[in-house]
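Shown here: the complex without one of its protein chains, the others still in place.
This part shows subunit A:
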Amino acid sequence: MKHMQRPMNSDSETPIAELRGTSKHYGAVVAAQELDLSIRRGEFLSFLGPSGCGKTTALRMLAGFETPTSGEVLLDGQRVNHLPPHQRPVNMVFQHYALFPHMTVAENIAYGLRQRRPQPDKAGIAEAVERMLETVRLPGFGNRRIWEMSGGQQQRVALARAIVNQPKLLLLDEPMAALDKKLRRDMQIELQSLQRQLGITFVLVTHDQEEALSMSDRICIMQGGRIVQVGTPRELYDRPLNRYVADFVGKSNFFSGIVQDGALVVEGLRVAAAPGAGGTGATASLRPEQIALSRAPVEGMVNLPVRIEARIFLGEHTEYLVRHDRLGGFLILVPRQAEAAEGGFEPGAEAHANWRAEAALILAE
């Protein structure tokens, strides 16, 4: 059953997987609420959100570990709601890898192939395992025991064990959570290039926005069991649908006030251009890099006198935490060249924060 070819549906128009109004309830608890998502062939898609947002439930419904309470799950155009995991052409990399401790590395990788009926011959399996070990850069590690491998190596084995089956979807459940930061960065790059090289559709679950932004073609942002916004990292960063997305994707400063005469007024200050009816409440989102710091007010910009509270050197950029009497604290990211031109600011110093009134994004609450 597994990995059966279905050439009829394999045209590139059909999404490789789809959720259609898919919900999952556990008694009164709603884990996922009417998810609608279509996953494109060959893309790298991430579910991003805090724990309990429903991203893992979505992944587990794709894998077959959970059956939706209502709605549909489609794989390659076929409804698979009740198809058990062992019959789905989908493989998963588990959070703690779930490698079989009583088997060698090679036996772990061969496991999926050995479940096929008819079983492939021994030489074929051995060859596929060898090739996989090369792919994940662990040549010669086949006879090692799982506990002899480091965390990063175990993750590669888990990856190899999944992709050797050439699944239609590779599901990754927070695979980097157990790795240290440096290793995580390396693995992210490796995972991304592996995905390009293999052409397999990757679906990643993560709560790490940096991870999602750096690796994904598209990100599906979730909150409270619902999908909030789906888009490319750039779309989500530049045009977040609401404050939740703006806050989750990258850092942002938020100013809430009332719209008056085409401007958002906060505490009596016009901080951003805001079209629309006057008198309604709105929030402006300003990315830290959209704000500049200067010694004197700048013509044609929103200017606010601020006091520098803290300075964090980040290499290419310097992050300033500043405070305005009425607006409170906010973040400013100053590039190295700009800082060189204007001169650095010491904590405690007075300065002017300024930005274009149109730069701010007005968000729905």
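In this section, a residue touches a chain if its C-beta (ideal position, glycine included) is under 8 Å from a C-beta of that chain, and two chains touch if they have at least 3 such contacts; residues count from 1.
Convention: contacts and distances are computed from a predicted model.
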When one chain of this assembly is omitted, its UniProt record names it as which of these: "STAS domain-containing protein", "Anti-sigma regulatory factor", "GH25 family protein" or "ABC transporter permease"? "ABC transporter permease"
Which residue of A:Gly52, A:Pro85 or A:Gly344 touches the chain not shown here: A:Pro85
Return the single residue from A:Gly27, A:Pro101, A:Gly199 or A:Gly300 that touches the missing chain. A:Pro101
In the whole complex, what residues of subunit A lie against the chain that is missing from view? 2-3, 63-65, 84-87, 90-92, 94-96, 98-102, 111-112, 115-116, 147, 161-162, 165
